[in-house]
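Excluded from the complex is one protein chain; the other protein chains are retained at their positions.
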Amino acid sequence: MNTPNMHLYILAAPLLSAFAVNLLGRVSRAWIGPLILAALGFSTFGALLTLLRVLRDGAYRYTVGNWQAPYGIELVIDPLSALMLLLVSSVALLATCSALKSVQNELPGREHLFFTLYMILVAGLLGLVQTGDAFNLYVLLEITAITTYGLIAMGPDRAPLASFNYIIMGSIGACFYLLGVGYLYILTGTLNMADIAGILPGLNAPAAVATAFAFLMVGLWVKMALFPLHVWLPNAYSQAPTGAGVMIAPLMTKVTVYLMIRVMFSIFSPGYEFIQHAGVQSLIVWAASLAILCASSLALAQRDLRRMLTYILVAEVAYMVGGVWLANGTGMTGAILHIVNDAMMTLCLFLAAAAILYRTGSLEFDRLHGLYRRMPLTMAAFTVGALSMIGVPPTCGFFSKWYLILGAVRAGHWEFMTALLISSLINAVLFFRILELAYFQPVAGLQATTQQGSGEAPLPMLSPLLISAIALLALGFGCGPLIENVIRLALPPGFAP
Amino acid sequence: MDQLLSEIVAKYNYWIYVVLMMIGFYAMIGKRNLVKKLLGMNIFQTAIILFYVSIGGKRGAGIPIVDKHAVMLHGVDASRILNPLPHVLMLTAIVVSVSVTGVALAIMIRIHRKFGTLEEDEILEKIGQ
Partner (left out) sequence: MIYQSSPWPLAAVGVSLLAAVPIFLSDGRPNLREFWTLLAGITKFLLIAAMLPAVLSGQGFVFTLAEVLPGVPIQLRVDAMGIYFALVASFLWICTSLYSIGYMRALKEHDQTRYFTAFALAIAATIGVAFAANLLTLYLFYEMLSLATYPLVTHERNGEARSSGRRYLTYILGTSIGLVLPAMLITYATTGTLDFTAGGIFAGQASFATLTLLLVLFVLGFAKAAIMPMHGWLPAAMVAPTPVSSFLHGVAVVKVGVFSILRVVLHIFGPDLLRNLDLGVIITSLASVTVLVASLVALTQDNLKRRLAYSTIGQLSYMVLGAGMLSAAGMTGGLLHIAMHAFGKITLFFCAGAIYVASHKKYISEMDGLGRRMPVTYGAFLLGALSIIGMPPLGGFISKWHLLTGAIETGQIILLLVLLVSSFLNAAYFLPIVYRGFFAEAPRLATVAAVEEAPLFCLIPLVTTALVSAGLFFFPGLLLQLVRQTLAGG
């Protein structure tokens, strides 16, 4: 099964299933689950094949509709995008198992509508990680954004307002990105990433190029919720329906970080960012360090589990931005490894939160007592996720933190190292607070408002949770081969892990 | 000063777009009414669309398709035809803008049904209760 169009099939499967779900789902709800699981399973398998092929044969470019570059839209499948393909499809697959159950619980009768948007979102993400055209990126970015707006607005109570605020902020980000692409088009006359990269060094318009770069960066930073442009994220992600949260939270911000890496290295070059504008590089690492500290501190103030996780997510984004901007191979390796690890960690924690919400109806801290007794497996997986966030070996979170801190040491950015260490300690406090609550107090009163009976989470929610927890350990032990064989190839030339 | 002024006059359309963008941006952030925020977003996006469309302009050039015959009289010469690519790109951007507006309006209807108002501070008050 080695067709040259595999990566498009990976994208097409969720897209087609979106339409099928909408139509067949109206007839009978039972069609939805098998359809989307089959589509995502196919995507994951295809992504794995694509990754193996890229590692064996090298990167390749694909012209859509046979319109040749630089006029046609080009897809780039190199080790980094293949890795992201696999990451997006596998995380989506695991999240969907859980989402099916929680959507059935929270949005009865509207599952076909929910999953239509859901599958288009997955298709958009899969497209985002493959595209080699700057404007195509904007289009796909907005596709994913619009579906996310819709998914979040489906939540209860204040979710529509949170979604509206997300619309406003997200549109600002996307428009800035569009403006940046506009500048680049004026300067180079082309929209193809590789083509722009070839033309840029020869230009003599430093102010314009810098402005283009600034717009692109700020636009993406708004989209990935880098502190202090993060204001939309906590509300949006914590009030979204549970089924939407488990897929959006692990993926959206990580894919946007990937986009930042693409813009930095495939459109512009490391020489441009790190050498010509060395002051900017230093400034951004400082800003990232501050972002980590502020976001982690904000997380301390939260009383709801999912909100706390969203603030930790904001801090993790700052990890990756700082790591990339450290300007050495170690930091970049750490950032790319952290994309993979953080997606998995966030997935594990959000799945656990979904399971707890399903059984107990609330994620407020004072309702979490005695959970170790009631939901031992869920809490065991949550513990693994928490340890990974804190950075305890042998979970994967330790190793990406290792590379990030090592990169900071090698670059002499001691403030970044300090921020990372303090953030790990704050994460330890945050998570042990919860683990202590869940471990100690007896089951909170007799009115433990269990909607679906008491006991462990249902199997469709429990199995992806356990798989993701095991994946955290597997990624930890296997990070050596992962870096050696995949991430090393994803670094720009001249940089080594 | 003279040179600056002549620069501004020569590129007057871009300066108008900048002003539009600022108006839109201010409306998005500064206004409390959700409809006004949405309008601000639209103005902001429109300003960018106009910016792109302006890029394609060339002095004394003809409009693609409309002026086809007049331009083709002199053979195919790129400098005599406006660049159509930005226009096409902006068609996509307009579609995106309209879709986002549509979703935002749908969400606003939902908010109005739930809270009875579209003023952000009143909504926050109602949530706080």
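Chains here go by letter, A and B, matching the order in which they are written, and residues are numbered from 1 within each.
The rule is simple: contacts are C-beta pairs under 8 Å (C-beta built on N, C-alpha and C of every residue); 3 or more make two chains touch, one makes a residue touch a chain.
Since the model is a prediction, treat every value here as computed from it, not as a measurement.
Within the full complex, the chain left out of the display is in contact with A. Listed residues A:Trp31, A:Trp402 or A:Phe495: the one in touch with the omitted chain is A:Trp402. The residue touching the chain not shown here, chosen from A:Ala92, A:Ile390, A:Ile434 or A:Leu491, is A:Ile390.
Between the chain not shown and the residues A:Met264, A:Leu357 or A:Cys479, the one that touches is A:Cys479.
In the complete complex, the residue from A:Gly180, A:Pro234 or A:Pro497 that touches the missing chain is A:Pro497. Mapped onto subunit A, contacts with the missing chain fall at residues 387, 390-394, 399, 402, 405-406, 409-410, 417, 421, 424-425, 428, 432, 436, 439-440, 476-481, 497.
One rule holds for everything that comes next: only the chains that are shown with their structure count from here on.
For the pair subunit A and subunit B, the distance between mean C-alpha positions equals 29 Å.
Interface of subunit A with subunit B (complex): residues 135, 138-139, 142, 145-146, 149-150, 153, 157-158, 160-161, 163-164, 167-168, 171-172, 174-175, 178-179, 182, 185-186, 191. Within the complex, the subunit B residues that touch subunit A are 25, 28, 34, 37, 41, 44-45, 48, 51-52, 55, 86, 89, 92-93, 96, 99-100, 103-104, 106-108, 110-111, 114, 123, 127.
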